[in-house]
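This view holds just a subset of the chains, kept in their places.
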Amino acid sequence: MKKDELEEMGFANIDQYRAKRTGAPEAVFCPGKKPRQIAEIMKALTKENEGNIIATRATENDYAAVKKVLPRAVYFEEAGIIAAKRKGAPKKNAGSGSENASEGKLKGTVAVVTAGTADIPVAEEAAVVTELLGNHADRIYDVGVAGIHRLFDKIERIRNADTVIVVAGMEGALASVVGGLVETPVIAVPTSIGYGANLKGLSALLSMLCGCANGVGVVNIDNGYGAACLAYKILKRRENA
Amino acid sequence: MKKDELEEMGFANIDQYRAKRTGAPEAVFCPGKKPRQIAEIMKALTKENEGNIIATRATENDYAAVKKVLPRAVYFEEAGIIAAKRKGAPKKNAGSGSENASEGKLKGTVAVVTAGTADIPVAEEAAVVTELLGNHADRIYDVGVAGIHRLFDKIERIRNADTVIVVAGMEGALASVVGGLVETPVIAVPTSIGYGANLKGLSALLSMLCGCANGVGVVNIDNGYGAACLAYKILKRRENA
Amino acid sequence: MKKDELEEMGFANIDQYRAKRTGAPEAVFCPGKKPRQIAEIMKALTKENEGNIIATRATENDYAAVKKVLPRAVYFEEAGIIAAKRKGAPKKNAGSGSENASEGKLKGTVAVVTAGTADIPVAEEAAVVTELLGNHADRIYDVGVAGIHRLFDKIERIRNADTVIVVAGMEGALASVVGGLVETPVIAVPTSIGYGANLKGLSALLSMLCGCANGVGVVNIDNGYGAACLAYKILKRRENA
């Protein structure tokens, strides 16, 4: 490991070549960091990275601090994401998110499916990151199993995607149902939506892990970003093949 | 409360009039009781009850002990149930369980639906008790959500039932899906089928409690008997109306 | 499944015919949704539904937003429910809740029983929904087991109901006691009332699931709405018989 791959900032060791090593740029997880720290880390990251620099779970305040040092940074409010780029920052779209924010040759499609309306912020985190990493995100929201015909109405769009991200809280049953209907890998994101026996997302998490459909990989509760990264790696493999 | 409603046996206070008071006869839960005790309790219960006397989670050994004191008792092996009756013990059927064991005017239908093959013993507990209490049990097994077309193939039979019991382990998603498709009350029975994050049935239990479909009541893990009693009470109300 | 049963709103797939399919209208669960979203969803739902449209866990702010687009919507403060109707919105009663809000031929009675005073908001959610769905709610509050004579004083009223909803926090013992005293189905609603070993309602939930009385179905912690839906389905079956 060469020393010049690292840049120390006192409170953070920037890992500038992570994109080369793991195929995805380092993202800044904002909670527990001060706006000033977020801004400084993002600025340092833009020095060497060619792709998008991402901050997740970012608040308006975080964005304000980043904006000062990286004026071209954009903020995706529902997704809670700040994105910055060295050359040509993505244009933010009101309706469909960040569709134009792609970064090169990849243009696969990731279906991002939610069970309910309340799961959308987590899904947006996944969808916006997917777009920032250069793929299409096909948003299919509010098709949970209590009204399963809503899902069947959209099943062809889901089947046509290269990979599917299923975002669901409460009982998380949608991941199993989708997993039994498609040939693609399914990435399941439990959300903390629910109450009582939901245990802040644990019921959906356990359900998804125990689901009887195969080919489902689970990420942490509310971790839309992690799901998008896994989807990206799956699509990137395809491209390299 | 009159004193003659109780018959004391030293280790058990027999509640002879429970059928009159709650609409269902007292059942003997066998684990933790000795075969001899089970036999004595069942014998005492037959004295005053007109309907079927039931023992659940009964082993072959338990049955052997009961058989000695109640020669007309029958044993439903897969369901783990011993049943005894004062007049005309039910005939046991190889294929379909205990269809002829009915006890009077009730003849509603309870659909007993399982997600997988391994859930069948719990479902049989529910189905046999349903039949012993005088209703039809329509067994629809192995229609879990990982191959959801299996469910749709049977959905009309399920919709035609007066009440539905859904028995599912693992992620327990079937209860939500069925709950969203039928007008009848749905009784959800989580099972301990599964491993790892299943936590001995807790994942299915939590899922069923958090399910987004309405009109679903949940009973304890593996409690087929309790589900059958609730179904019986629901159907009995209808009859009395 | 026909396409015209669905109306898409970008963030929500309205399920207009759910009433026909499952016997209960879709309700909007407010937490995690913005007042504006709630208002739009409710408005869309009123287009096709003939019965009441319901929003649960609604705040005063949510109501204000709904009121703007559905001026005849009413708010049941203690229950946290917003109700809207195409023709003839229910009149809100100060003292006894929503008794006049019925919607047709059903007029069964659901006893809504609480263990303590603090359980009342959850019970009101159940009672108001029961009334909005066209049945009587017989409120019997604060009859928990620590002073069990309070329960016995009311037991005839409870026995006369068609179905009983028991709402209890802390140790949740009331569900077992009532279940042992009545012939009707009992729907148990654990509440998060309590502290310490209560674990935000888990102690009552586990108790109710393990209760030794039969014929008890449990719903999620604080889920008064779900209990009312299950009660409605039970009574509806009776009517159809």
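Note that the chains are named A, B and C in the order they appear, and that numbering of residues resets to 1 at the start of each chain.
Note that in this section contacts are C-beta pairs under 8 Å (C-beta built on N, C-alpha and C of every residue); 3 or more make two chains touch, one makes a residue touch a chain.
Only a predicted model underlies this, so the values are computations on that prediction, with no experimental measurement involved.
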Exercise. Please state: how many copies of the shared sequence does the complete assembly contain, given 3 in place?
Worked result: 8
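Heads up, the rule we're going with is that only the chains that are shown with their structure count from here on.
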Problem set entry | Chain whose Cα mean lies nearest the overall Cα mean | C
Exercise. How would the chain A/chain B interface be labelled, same or different, where same requires over half of its residue numbers to be shared?
Worked result: same
For this session: Would you mind reporting the rotation angle for the C-alpha fit of chain B onto chain C, rounded to the nearest 5 degrees?
Result: 180
For this session: Just grab the chain with the largest centre-to-centre distance to chain B, centres being mean Cα coordinates.
Result: A
Exercise. How many angstrom between the C-alpha centroids of chain C and chain A?
Worked result: 36
Exercise. Hey, how far is the Cα centre of chain B from the one of chain C, in Å?
Worked result: 27
Exercise. How big is the gap, in whole Å, between where the Cα atoms of chain A centre and where those of chain B centre?
Worked result: 45
For this session: Could you tell me which residues belong to chain B and also touch two or more other chains?
Result: 179-181, 205, 209-210, 213-214
Exercise. Which bits of chain A are touching chain C when the two form their complex?
Worked result: 117-118, 120, 141-143, 147, 149-150, 152-153, 193, 195-198
Exercise. Of all residues in chain B, which touch chain A in the complex?
Worked result: 115-116, 144-148, 170-173, 176-177, 179-181, 194, 196-199, 202-214
Exercise. So in the complex, which bits of chain B are touching chain C?
Worked result: 21-24, 27, 162-163, 179-185, 187, 205, 209-210, 213-221, 225-226, 229-230, 232-234, 236-239, 241
